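Every protein chain of the complex appears in place save one, which is left out.
Right, subunit A next:
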Amino acid sequence: MHEMSLCESILQVLEQQAEAQQYSKVKTVWLEIGALASVETEALRFSFDVVMQGSLADHAQLEIIEVPGQAWCMPCSRNVVVQQLYDLCPHCGSHQLQVNSGDQMRIKELEVE
């Protein structure tokens, strides 16, 4: 969706952390992106390179850890894996599902110097 503004937010976090964690260059960024976070990882990679140009993370490598979507099925009383928000429960076919994982987008770890 708005991968460019997400990358700008990432850069802001990197710049803020540079002072606190005392680094001047970011070599690798690990992101955790949920399958239900509505982030297009290819668009994110493209925007990442563009936004990081000339910054402390210029030419940094982007590593994306994809987290599967998970929801609690109320009729089955258990967690099930979902690919989309409109998926039905793979066991009972109900749509009474509450997403409880896989909608996150987090910066997990950095390799810095």
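Here is the rule we go by: a contact is a pair of C-beta atoms (placed from the backbone, for glycine too) under 8 Å apart; a residue touches a chain by one contact, two chains touch by 3 or more; residues count from 1.
Here is the rule we use: contacts and distances are computed from a predicted model.
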Protein that the absent chain corresponds to, by UniProt name, given "Putrescine transport system permease protein", "Ferredoxin", "Hydrogenase maturation factor HypB" or "BlaR1 peptidase M56": "Hydrogenase maturation factor HypB"
Residue among A:H59, A:R78, A:H91 or A:R106 touching the omitted chain: A:R106
From A:H59, A:R78 or A:H95, residue that would touch the chain that is not displayed: A:H95
Absent chain, residues of subunit A that touch it: 1-2, 5-6, 9-10, 12-13, 17, 21, 23, 31, 38, 84-86, 88, 95-97, 99, 104-112
